[in-house]
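Written out below as structure tokens is the structure these notes cover.
All protein chains but one are shown in place.
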Amino acid sequence: MALRAALRNKCGLSSLLSQLSSCSSHGGVRVSPAFIAQQRNNSSSSAVKVDFDQSTGVAVLHMQSPPVNSLSLDFLTEFCINVEKLEMDKSCRGLIITSSQPKVFSAGLDIMEMYGKSPERCGVFWKAVQEMWLKMYSSNMVTIAAINGSSPAGGCLMSLTCDYRIMADNPRFSIGLNETQLGIVAPFWFKDTLVNTVGHRHAEMALELGLLYNPSEALKIGMVDQLVPEDQVLTTAAQTMKKWLAIPDHARQITKSMMRKPTVEKLRSEREADINNFVSFITKDSIQKSLRMYIEMLKKRKG
Amino acid sequence: MALRAALRNKCGLSSLLSQLSSCSSHGGVRVSPAFIAQQRNNSSSSAVKVDFDQSTGVAVLHMQSPPVNSLSLDFLTEFCINVEKLEMDKSCRGLIITSSQPKVFSAGLDIMEMYGKSPERCGVFWKAVQEMWLKMYSSNMVTIAAINGSSPAGGCLMSLTCDYRIMADNPRFSIGLNETQLGIVAPFWFKDTLVNTVGHRHAEMALELGLLYNPSEALKIGMVDQLVPEDQVLTTAAQTMKKWLAIPDHARQITKSMMRKPTVEKLRSEREADINNFVSFITKDSIQKSLRMYIEMLKKRKG
Partner (left out) sequence: MALRAALRNKCGLSSLLSQLSSCSSHGGVRVSPAFIAQQRNNSSSSAVKVDFDQSTGVAVLHMQSPPVNSLSLDFLTEFCINVEKLEMDKSCRGLIITSSQPKVFSAGLDIMEMYGKSPERCGVFWKAVQEMWLKMYSSNMVTIAAINGSSPAGGCLMSLTCDYRIMADNPRFSIGLNETQLGIVAPFWFKDTLVNTVGHRHAEMALELGLLYNPSEALKIGMVDQLVPEDQVLTTAAQTMKKWLAIPDHARQITKSMMRKPTVEKLRSEREADINNFVSFITKDSIQKSLRMYIEMLKKRKG
């Protein structure tokens, strides 16, 4: 059983932290040889870099925000602008999301956006997280997550919004919505996305225990769809994309909307309430204290 | 993973088409040795033939409309009349659906009913498809699909309405809701039936990609319940029926209704809107063009 294994194995929080902090001491950007600079994204200061191949209609979005692609307000804003541009571009039919950072896909929501910030700022941040999810989960493009590193919390959420998930088969990597391990709570739309992917029971266990799964456990419960060697994640994503693009867009899009619309509409209709919930929860003294302890632990590991 | 295999394997649309068109060149009806003519269905022109065994309370409905049991308006009307008769007959407790055609259970909705027809006629046709689903999915009888051949699209839907699905373990056969491959879309109640059977995530992939599964893949995701050698499909269905009939009818029926009623009521309450949706979609120029191309491809294969 994958869940027992996840409870038992070494891909728990501390292991993840050591991975992530060792990443951050690297800080380097692994540049794909196939990398082709694109005009609208050729600034080296960009948090994301988009390669759009007009001949295939497929864009690859590289997350390249050192050290661990944390989802800060700036990152999310830039991410959403780029996804929106591609969504509007009728020649773009498919989007592959991947990471240019070593060992990590995305470490999830940037804790610094939630610690010691004003309620207003927290609200703006949360709206950006919602926006990323809404754009991705209801995208008309075929979306594939090429998960070439660990992907906890918000990184897992981003993966779950895609149509298909390919993960590097490296047992040191992990993926999951581990919010409870940090004393915080995944909101209902994180939960809905997970239930839609792995079913009610696996979601219940995963969320209550804040489980991080290694790749083979994640495959077993359906949190990812396919494992490949680390150096084949992107090429497999490109091959898989061809199969998805063989389906007529209009039929696939109507079908995707039929599957996901109820989940999307639920957040759309409760968006303000969800922001208020988040802000009142995250600004509590007890939660701020938990976050401070967590941040201090991270600093010690880096030191 | 079954889904990757389905994407990769040879049971795709073209393979299915070649199977179905090779069937149609046969055109013969395989008559079961156990066949017992029944008065009300002894006309050789009937699309379906019902053997009802009073001693067991079990009816076997043989679909025998050459070449591939396409669900035309005539076929559906005759099918529904026969199911309704059995439903009203208190001595009939179980219904096994199977095919008398070689290699195919049912090829699904008859495309000729959707191509070049008036909106009125399309509406009448769609109402008959709804009727088949409503009757079968909410039947008080124990219903078992003895799937002795390929079962794409509407053929798969008919299988999914049953309480139990036994499929011939022949890797050349396939089953699935492959509508998107033809540029059309399975409506919400096809989707609901599939989600109820294989869960949300498998349904999402299956429907967006229009996947056709070979028998072992279908078993793996739960689209069918059991595989047996081709010549044992009917006998296994009869044995399985005995186990289902060992349960007191009233308790089983109330339980079945509890499981399926919300799904049934959803279509009942939106029946007219669903017909209008279908008619306006299928009569679009672009969809008619897709269907014409598909029909021409079928003709070439036959020629």
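Each chain gets a letter, A and B, in the order it is written, and its residues are counted from 1.
As a working rule, a residue touches a chain if its C-beta (ideal position, glycine included) is under 8 Å from a C-beta of that chain, and two chains touch if they have at least 3 such contacts.
Values in this document were obtained by computation on a predicted structure and should not be read as measured data.
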Check your understanding: Of A:Leu134, A:Leu209, A:Ile254 or A:Met297, which sits in contact with the chain we cannot see?
Key -> A:Leu209
Study note, to complete from the structure: The one of A:Thr180, A:Ser216 or A:Thr236 in touch with the missing chain is A:Thr180
Exercise for review: Just the residue numbers, please: which parts of chain A touch the chain that's not shown?
Suggested key: 1, 3-4, 7, 179-186, 188, 191, 199-201, 203-205, 207-210, 286, 290
Review point. Residues on chain B that touch the omitted chain in the whole complex?
Key: 163-164, 195-199, 219, 222, 225-226, 240, 243-244, 247-248, 250-252, 254-256, 258-260
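Everything that follows uses one rule, which is that only the chains that are shown with their structure count from here on.
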Review point. What whole-Å value do you get for the distance between chain A and chain B if each is reduced to the mean of its CA atoms?
Key: 39
